[in-house]
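Below is the structure I would like to discuss, written out as structure tokens.
Every protein chain except one is present and positioned as in the full complex.
Then we have chain A:
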């Protein structure tokens, strides 16, 4: 048997599945942010012309998958697997998109870590030879997340300074061993880490230790070091979480002073857009990767990327019952072709 697993938690892909296409759709607010030019579609209406935000989120996933496929003239029927997830109960957005797309579907819940979770599993399917094409897609929507996890939109409350802004957006990446594109070299599957943070408005601090654990394990499993990557980017730690993660990594002797960033920090201009600690949500790392980072990889501005999507696995019930916030991070190492 070929040993594809190295170390404790890392998979080394022998065939290195390629990401042959990617597409990102974002909402109006994201379209006013610093990365606007990199997104394929910017909606001017966050309802997407539909009756509910949930419908809009579902349509965003569907449209982004279709757009990713049409970029490489791939028929939806030829895709073997659809790995998707979002933040809503029972994965409403992904499931309803899968109902319309009719691609064999595996729904995933990893909170905001779903992008790297779906990329890892898609890569395993392709590397294992179980199919030719797999699509990994995730989404989130500010208004659907607010009503499920927080308060009604029109409520006149103040958002704490540590709170983050859920990204309205969906991203899809198509993986295959045919065609051209950046390839996935490694995937490090994270463990659930809980350092006892109870504040659901401070998810950056809750998720930072999970990101650190996965990054540390990735380096010890692969024998690589931070200097082997042009960019190590976390999913949605935000300004506070990123700062904490950086300090924790430095404490562990992992020097990331030059090449460390966070999708939640990149997506918004926090001063002008009033997003407080930064962006969050499954859509955050999805649109930043499928829109911005994918293009950078294609243009070889970034040659080696470590994408570490981070997820806070809380639920409104767990918070009300006084549980702390369990967090997870999965890392995917991507090389430009």
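Heads up, the rule we're going with is that a residue touches a chain if its C-beta (ideal position, glycine included) is under 8 Å from a C-beta of that chain, and two chains touch if they have at least 3 such contacts; residues count from 1.
Here is the rule we use: contacts and distances are computed from a predicted model.
The chain absent from the displayed complex carries the UniProt protein name "Stage V sporulation protein AC", chosen from "4Fe-4S ferredoxin", "ABC transporter permease", "Stage V sporulation protein AC" or "Histidine kinase".
From the set A:240, A:254 or A:267, the residue in touch with the chain omitted from the display is A:240, counting the whole complex.
Across the entire complex, the residue among A:156, A:223 or A:322 in touch with the chain not shown is A:156. Taking the complete complex into account, residues 51-52, 147, 151-162, 193-197, 202, 205, 209, 240, 243-244, 247, 324 of chain A touch the chain not shown.
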